[in-house]
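Written below as structure tokens is the structure these notes are about.
Every protein chain of the complex appears in place save one, which is left out.
By letter and in written order, the chains are A and B; residue numbering begins at 1 in each of them.
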Amino acid sequence: MSSVLQNLVNQPYRHGFVTDIDADVAPKGLNEDIIRLISHKKGEPEWLLEFRLKAFRHWLTMTEPAWANVKYPKIDFQDIIYYSAPKPKAKLASMDEVDPELLRTFEKLGVPLHEQKALAGVAVDVIFDSVSVTTTYKQRLAEVGIIFCSMSEAVRDHPELVRRYLGSVVPYTDNYYAALNSAVFTDGSFCFIPRGVKCPMELSTYFRINTQESGQFERTLIVAEESAQVSYLEGCTAPKFDTNQLHAAVVELVALDDADIKYSTVQNWYAGDENGVGGIYNFVTKRGLCKGVNSKISWTQVETGSAITWKYPSCVLLGENSIGEFYSVALTNHHQQADTGTKMIHVGRNTRSTIISKGISAGSSNNSYRGLVRIGGKADNARNFSQCDSMLIGDRCGASTFPYIQVHNSSAKVEHEATTSKIGEDQLFYFAQRGIGTEEAVSMIINGFCKDVFTQLPMEFAVEATKLLGLKLEGSVG
Amino acid sequence: MSETLSNGHLDSLLRGQSRLPSSARGWLDALRADALEQANALSVPTTRDEEWRYTDLSPLYQKSFLPAPSAGTVAAQALDACLLPEAGCRLVFVDGHYAPRLSSACADPALGVTSFSDALAGQDPTLQANLARHAPLGADTFVAVNTAWLQDGVQVRVHAGRTAAAPIQVLCLSTRPDVVAYPRLLVVAEADSGCTLVEDYVALHGGEYLTNAVTEVALADGARVRHVRVQRESTSGFHIGTCGVRIGRGAHYLSSAVALGARISRFNLNIVQAAEGAESTLDGLALIGGRQLADMHSLLDHRYAHGRSRQLFKSVVDDEAHAVFNGKIFVHHGAQRTDSSQQSRSLLLSPRARVDSKPQLEIFADDVKCAHGAAVGQLEAEQVFYLKSRGLDEAGARNLLTFAFAAEIVHRIPLPSLAAQLERIVLQQTQKQTSDRNRP
Partner (left out) sequence: MTTKTILEVRDLSASINGVPILKGMDMTINAGEVHAIMGPNGSGKSTFAKVLAGHPAYEVTGGSVLLRGQDLFAMPAEERARAGVFLGFQYPIEVPGVTNSAFLRLAYNTVQGARGRDELDPLEFDDFVQEKLALLEMDPAFLDRSVNEGFSGGEKKRNEILQMAVLEPMLAILDEVDSGLDIDALRIVASGVNRLRTADNAILLVTHYQRLLDHIVPDYVHVMDGGRVLRTGSKDLALELESRGYDWVAKEKAGVAA
């Protein structure tokens, strides 16, 4: 029975092609000259170069974290290209001037860049290797005061905002990969939702790694002012290479009083082949700061790709009555390794957090949930509920749960539950007896298992995620 | 905490070890030498070690304790106060030294009780076959240090197919400050045998000292061991204990571990379910106040199919006390049909009290049923309200519920006299809480 299930999970990766395009590539290696080069190419102000150099000098003093439940050969940080951009064809004035090869690439990936073809109601910023290619619906958003653009543009056009918030949630000293990112980040998305504005459409960024030797180090910053609301989506894919590429992103979210940020990710980086060769190392720092009272930050992630995932989208609940949420589905197959979870740091009074994590392991993969719930001494009446469920398919994979619960306040209430389940022979027989074949049964059971997370995704994305999980797990899921 | 401080402490712990007299058997000398090497290789843990991140031993590292040269004197009255009337056989350690004169002769034909020195003098291979096998040296500095100092201890054999008529009481007394005690106990329950064992740590003074105790329990196929461990050291003392258990086919190990005393205490309960159908039932209770720290670490290693385990660990934390719970469940590849559950529940009674809890599941088999739950908080408001609606006042209702919370563990202890003693302690503690709470 196990082998039937295993066959269902072995599906080809459909985004593994390479785009043949001229690129402006910096030499391999990491040193202050490379950082100055990146900064120069982007025409950055002095303060940002200083920020990068401070981060780099700090990074040199740090060691790679070893505590995660993942194993990989030592990364040679001098063997990576830190800047790779498709060669610009003069200055872009309109959509039509994007390199047609790039347009075709994103068309193929299901991300049409022409606004008339694009998904209605979703604005997209598209990042190819190190740079943003284009951002759709920018004008329409600007009309309501929303800034949605690439980080490079934001540095140029809104330096005071970037300077105020960059590194305010994830300081460059935070961890090894955050320091590396702070030194070498090339592009990413910037969203600013001014006071009282409810963003009229979903904002999204699509990340694509194309160059074999390059790493992607993007930086995303989302600021929601008082009573602002935004829903943001992130998607990512990469070609199939037999080497590993490093993706070390930093995402910072800031929610002021009564603001509400919903951040959703469908991560489908190339995961390596069935023998564990190739694939992306996805070492990402994502953190949201609920700075204001009654603010809310909600992370939803569907993690299906990457050879290694090391990712803990977190919430710092500073404002009174603020709310943090984390909904996650992580699927690993073959030799994939995922160590992912969240941190809920309760600082303010009456703060609440919810964690729902669903891990599915198949093949020889390893899937770990790692989470921290900390209730600080001043976080009176803080509440957390965590549910972390694992499902194993086959007997060669592993599922682990590592919750850290730290309670320093006697009025807190923290509850954590974890269970393990499987797709049993009896369950499949029950479906078969009602006329439903194994494939459909598995898909239905898995979708049922993940339902609490999928319902958190925006509509278009929920369909996308269900499909993606279906692709990974079998041929067809509706 | 500085490296120097911790390394200095290890040096002080091992000072004089080289002057230990050679033992009657070469293998024991070799074991001690190996332990010494391991201790030096491991060094003493700091909060940078994942297994110790919440338990800061620097207050211990500031002290320097040497082993007591001999057992202190114990007044008959003091000893009597500690004895459990149900116990059939009693083994007494004083300041870490086995005290045969204070121990009772064991007449139960189901049991073979021997001091290590007697066992070494005889032909019984049990000691060599088991010692340091169930509490391995490489995993823990304190086990290694205890083993490096190994001179005397007690071995209890429960003969195959027999069940001990009455519980065995192992009493570890501390009679003086400024020393370190290294009690060592080995229990070997042969096939289809059964016994109840009570390990009781008591101080007869209020000074500072360290108890570093190691117990090993081996259950052969079909054996059943009920193991009660009560730690009621002085609140100035330090207590570090390890119990290593190996469970054979169809055998069942039941444990109740209660931590009441010590300024800083740590108990490692490491269980290997080493054959199919092994089962364990683990209860734990920490009842602490003042500035006490009680750290409970359980590790349940399911290595074979059809294993079962149940764990329930509770803590009641008052004042500025700090409870730590770490419970790891490991299900190996091939350990199919494992059924494992773990619950940890903590009650914080004062605003400065603190709990760190880390339940962990690591599963490498697909056909298993595993669950863990952890809850930290206060009494259920609904329950308090229910009792108040039946006429109790707020304090009375809270007192009753807190008592009931802790007493659940105590009531499962199979020795009525011990359960009653502990129940009194729980009652006192919880009543004290109530009056404190009501203070303006």
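In this section, a residue touches a chain if its C-beta (ideal position, glycine included) is under 8 Å from a C-beta of that chain, and two chains touch if they have at least 3 such contacts.
In this text, all values refer to a predicted model and were calculated from it rather than measured experimentally.
A.B. asks: Quick check: which displayed chains does the absent chain contact?
C.D. replies: A
A.B. asks: Name every residue on subunit A in touch with the hidden partner chain.
C.D. replies: Answer for subunit A: residues 1, 421, 424-427, 429-438, 440, 444-445, 447-452 touch the chain left out.
As a working rule, only the chains that are shown with their structure count from here on.
A.B. asks: Which integer distance in Å separates the CA centroid of subunit A from that of subunit B?
C.D. replies: Chain centroid spacing, subunit A to subunit B, equals 44 Å.
A.B. asks: Using the touch rule from the top, collect the residues of subunit A that touch subunit B in their complex.
C.D. replies: 2, 67, 375, 377, 390, 392-420, 422, 424
A.B. asks: Can you list the residues on subunit B that touch subunit A in the complex?
C.D. replies: Touching subunit A from subunit B are residues 50, 54, 333-334, 336, 346, 348-378.
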